[in-house]
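One structure, as structure tokens, below. Some questions next.
Every protein chain except one is present and positioned as in the full complex.
As written, the chain order gives the labels A, B and C, with residue 1 at the start of each chain.
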Amino acid sequence: MAGSSFGNIFRITTWGESHGKALGVLIDGCPAGLSLCVNDIQRYLDRRKPGTSSITTPRKEADEVQILSGVFEGRTTGTPISLMVANTSQISKDYSEIASYYRPGHADYTFDAKYGFRDYRGGGRSSGRETIGRVAAGAIACKILEQLGITVYAYTRSIGPIEVNMEQFDRGVRLTTATAMPDKDADEKAIAYLEEARKHNDSVGGCMECIVEGIPAGIGDPVFEKLDANLAKAIMSIGAVKAVEIGDGTLVSARYGSENNDAFCKNGDVTSKPTNHAGGILGGISDGDRIVVRAHVKPTPSIFSTQHTVNKQGEEIDIQIKGRHDPVIVPRAVVVMECMTALTVLDAMMLNMSAKMDAMIDFYN
Amino acid sequence: MAGSSFGNIFRITTWGESHGKALGVLIDGCPAGLSLCVNDIQRYLDRRKPGTSSITTPRKEADEVQILSGVFEGRTTGTPISLMVANTSQISKDYSEIASYYRPGHADYTFDAKYGFRDYRGGGRSSGRETIGRVAAGAIACKILEQLGITVYAYTRSIGPIEVNMEQFDRGVRLTTATAMPDKDADEKAIAYLEEARKHNDSVGGCMECIVEGIPAGIGDPVFEKLDANLAKAIMSIGAVKAVEIGDGTLVSARYGSENNDAFCKNGDVTSKPTNHAGGILGGISDGDRIVVRAHVKPTPSIFSTQHTVNKQGEEIDIQIKGRHDPVIVPRAVVVMECMTALTVLDAMMLNMSAKMDAMIDFYN
Amino acid sequence: MAGSSFGNIFRITTWGESHGKALGVLIDGCPAGLSLCVNDIQRYLDRRKPGTSSITTPRKEADEVQILSGVFEGRTTGTPISLMVANTSQISKDYSEIASYYRPGHADYTFDAKYGFRDYRGGGRSSGRETIGRVAAGAIACKILEQLGITVYAYTRSIGPIEVNMEQFDRGVRLTTATAMPDKDADEKAIAYLEEARKHNDSVGGCMECIVEGIPAGIGDPVFEKLDANLAKAIMSIGAVKAVEIGDGTLVSARYGSENNDAFCKNGDVTSKPTNHAGGILGGISDGDRIVVRAHVKPTPSIFSTQHTVNKQGEEIDIQIKGRHDPVIVPRAVVVMECMTALTVLDAMMLNMSAKMDAMIDFYN
Partner (left out) sequence: MAGSSFGNIFRITTWGESHGKALGVLIDGCPAGLSLCVNDIQRYLDRRKPGTSSITTPRKEADEVQILSGVFEGRTTGTPISLMVANTSQISKDYSEIASYYRPGHADYTFDAKYGFRDYRGGGRSSGRETIGRVAAGAIACKILEQLGITVYAYTRSIGPIEVNMEQFDRGVRLTTATAMPDKDADEKAIAYLEEARKHNDSVGGCMECIVEGIPAGIGDPVFEKLDANLAKAIMSIGAVKAVEIGDGTLVSARYGSENNDAFCKNGDVTSKPTNHAGGILGGISDGDRIVVRAHVKPTPSIFSTQHTVNKQGEEIDIQIKGRHDPVIVPRAVVVMECMTALTVLDAMMLNMSAKMDAMIDFYN
């Protein structure tokens, strides 16, 4: 209830602050018998770790994960998996100043309003480093989904005005570009755009998209636990996301029904749809098509130009933020979106196992 | 877990099908001592009930609510409040045909995939009538919020290409127009647009917005239970919603940080913001400003022109849907959005009461 | 959270007061495709309904259940099942007096302390009539468990000093005796004992036991969601229960390990135990043996002799309770215990379906 847990059966709880001793995640409800090693998790963490390119913060963190429990002889045991990443490159003095005032676009003011005070070092709990736990847990969710024949992948769709050319989309490319765009041309242009913004002490926003392939029809629950509702929550819970779209998203509000409905057809034995405006979800339940989710991410609020704000004494002041910051959030958030999507889908698949009486009887016979 | 419950402390569970005996909602966790009568609820239900204008379905339902428990001598007792609305105008024969095939844009196929069969009459559980429970419960949430000094209101922002003129916005007007637009001009144009679409056996989409005024700073929990994350889930769970935006929403992805950050200033004793790009939420926690949420709603999938689909035998067929349908979903969904927003905010305020040690000590002294 | 819900996947929420319009239960998470009719539920309600023998309250209630949703063409649809029982024999004037004072052994004082006031008619929400919802929902759980090869049955083990002769135990008999004892001799003696108590304006306590047969090994989760922990909660939540035992229960505290350990042996292919001190649960997980739970129930607190108490004005007074009351709670609570046990076991079986990776892969292939 207190905010740091996600999921019902595959349930994770993240912990840790930007400049504390460590960050981590606890995963409860992972099925027993999954082969799991550090590298299964590390390769996801490496995709979000800072300092890997010119367009991320210069803070250097190895972000090496340790498995502290729940795995025995290379397999999960069904008991809680505790994962921890030590913080090693805290330079807290960068932040001593922000203890005294509220940075625009950050959670400084709201944390103080809620809790009376806050760990201000590097944003404390509201830092992007909080997502380490999401990614570590999501890596496991992705591995389980793979074994169920389901692939989840996210990528950067746009940075500022630079959009991916969807006709030249190559999924593998996103793992090789600094922007996480699946298109080298767009990547180059976006980097140039970012450098220009950085020169002006500014930051930029962007859009990311996540695709789920191979999910069977019938996943998700009606009414409040709709698959798209849970995806919306999962993705909106990522810091800096301000809008979530499913399928054609905002476009539908200007459409006619005759344009927007997806017909059904048969593809061999399989019921499918020649179009996918719905983004793979009807009535909150997967229809067997690709699930498509999009998130719009605001520009990094930490910018180096002068800003107006208020300090703890209630005086208006002008500030100039120091520290190490990404000029754009999206490239490193892409893997977070992938992980949150995987966690949502996996949990829905577990909850779905008792949906039919005859399947339950079969299971126990 | 099973999908029909929403909220943690103020927890509602809705039930009922379009053509069953009745629909309703159970509210657990309502504080004791709230003055409550049928009319407090009925006036919200009247805003969503069908048959009130030329642009809603001709199905006539009085949608009269009964309070079956939890209220004694005009006040809530703290125990579950059971609310029920009888169905009176079921014409199930309209729907006998749809038992055999899957309507495009509807949940027919996905319900069958999940459960093996479905109550097909009028869409059964996936009908818009399911929202009766949401509205009945939300009416109570709104009444409680009012007593805490908080106002929640939603309105139609656009229908097809017709948008509200935000400079002529008058909140009261939305309760008097058929479209729920707060602008009589736009309302007239939208009705004309709808009539035109209906002539072509078509339907249209739209956009609705909800505002929360008077909410204190500090509401919402960090990480996964962010106020915006829970709003996204709440609103995306309304049938036909395909995108949710907070504050400036999708616009942020093309912005610079210097444009998007809201400065802080002092307004007398109160910390506030001259701009509100953030939509009243920073780091998932309310900042004391107006909360702004927007939802994009797809066109009604039930259209009267011929559509291509698949039947239960797995054959491709052409169908023509019968029955009684709204040509646009938004006007009747506005009150549902208002209610889902109120439920989300109220639950967050209840969860917030133990956020600070000294407030807890005060409470129990 | 608010108290009236039980279960995680098979989740029920009860509602209603003793002298309100109706009582009921909402069941969310019932698998689709279960054949279900009113009589499946009614025959359980008939076992708890009042007025069936000389040793129950003379209040006459037919307690006829209606199915309002979630069942279509004789089968559950997977959506919420709403069940309602109308109150028909309220004689509220019997209770007008108790509005003003706190009955010893009842929840009058504690409800007022918590909520500020209460529906005092017949105990309101704290009346035994609240268990109607438990029994109606439990009847469905029992039916599902039967289809999984699992039988749950409870019986009266003792009333005052009169105990069942376990060597003459016949399970069917408990459905035919007024006391719910599975032994006609003990039943007769207990009735005589009750009549004697009643003559002295007194009431008596008793003990009930519930057995689960046919449950596979491996059900229940470690640590906090142990099967015995959840059974303890389920049974202790029944009004008037003051102790819960699993297997040999309180006896174990005076035992040696060599006496208390159950050896394992092979029974054909099956691993089993020649003794069952453990009551079928080891480490919180079923071991395949019979599960044995016992509950100790206090005497009905409503007695007709003079009692000392306090009124709402804070004065000490002597009172004499009126109204219609059972002289012993156990006989009608036995079916409630059976139902709470079934609900607990069923939910644990649903949660267990994702315990093993290979079973999950099989399920989705």
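By our rule, a contact is a pair of C-beta atoms (placed from the backbone, for glycine too) under 8 Å apart; a residue touches a chain by one contact, two chains touch by 3 or more.
Predicted model, so just to flag it, every value in this text is computed and none were measured.
*Asks:* Among C:Thr179, C:Thr309 or C:Thr341, single out the residue that touches the unshown chain.
*Replies:* Only one listed residue reaches the unshown chain, and that is C:Thr309.
*Asks:* For the chain not shown, which residue from C:Ala22, C:Ile140, C:Ile211 or C:Val297 touches it across the whole complex?
*Replies:* The missing chain is touched by C:Val297.
*Asks:* What chain B residues would touch the chain not displayed?
*Replies:* 1, 8-10, 29, 31-34, 76, 78-79, 144, 147-149, 216, 222, 349-351, 353-361, 363-364
*Asks:* Contacts of chain A with the missing chain: which residues?
*Replies:* Interface with the chain not displayed, on the chain A side: 1-5, 8-11, 13-17, 20-24, 26, 28-30, 32-33, 66, 68-70, 72, 75, 77-82, 84, 114-119, 124-125.
*Asks:* May I ask you to list the residues on chain C that touch the chain which is not drawn?
*Replies:* Considering the whole complex, chain C reaches the absent chain at 1-6, 8, 14, 102, 104-107, 109-111, 113-116, 125-126, 130, 158, 160-161, 197, 200-207, 216-226, 228-237, 239, 242-266, 269, 271, 278-279, 281-288, 296-303, 305, 307-310, 314-316, 351-352, 355-356, 358.
In the analysis below, only the chains that are shown with their structure count from here on.
*Asks:* Identify the chains adjacent to both chain B and chain C in the sense defined at the top.
*Replies:* A
*Asks:* Can you pull out the chain pair that has more C-beta pairs in contact than any other?
*Replies:* A-B
*Asks:* Which chain's centre, taken as the mean of its Cα atoms, is farthest from the centre of chain B?
*Replies:* C
*Asks:* Measure off the straight-line distance from the CA centroid of chain B to the CA centroid of chain C, and report it in whole Å.
*Replies:* Here chain B and chain C have centroids separated by 38 Å.
*Asks:* Just curious, how far off is chain B from chain A if you go by their C-alpha centres, in Å?
*Replies:* Comparing mean C-alpha positions, chain B is 26 Å from chain A.
*Asks:* Roughly how far is chain A from chain C, going centre to centre by Cα mean, in whole Å?
*Replies:* Here the centre of chain C sits 45 Å away from the centre of chain A.
*Asks:* Do you know which chain B residues sit against two or more other chains?
*Replies:* Correct list: 1-5, 8, 14, 114-116, 125.
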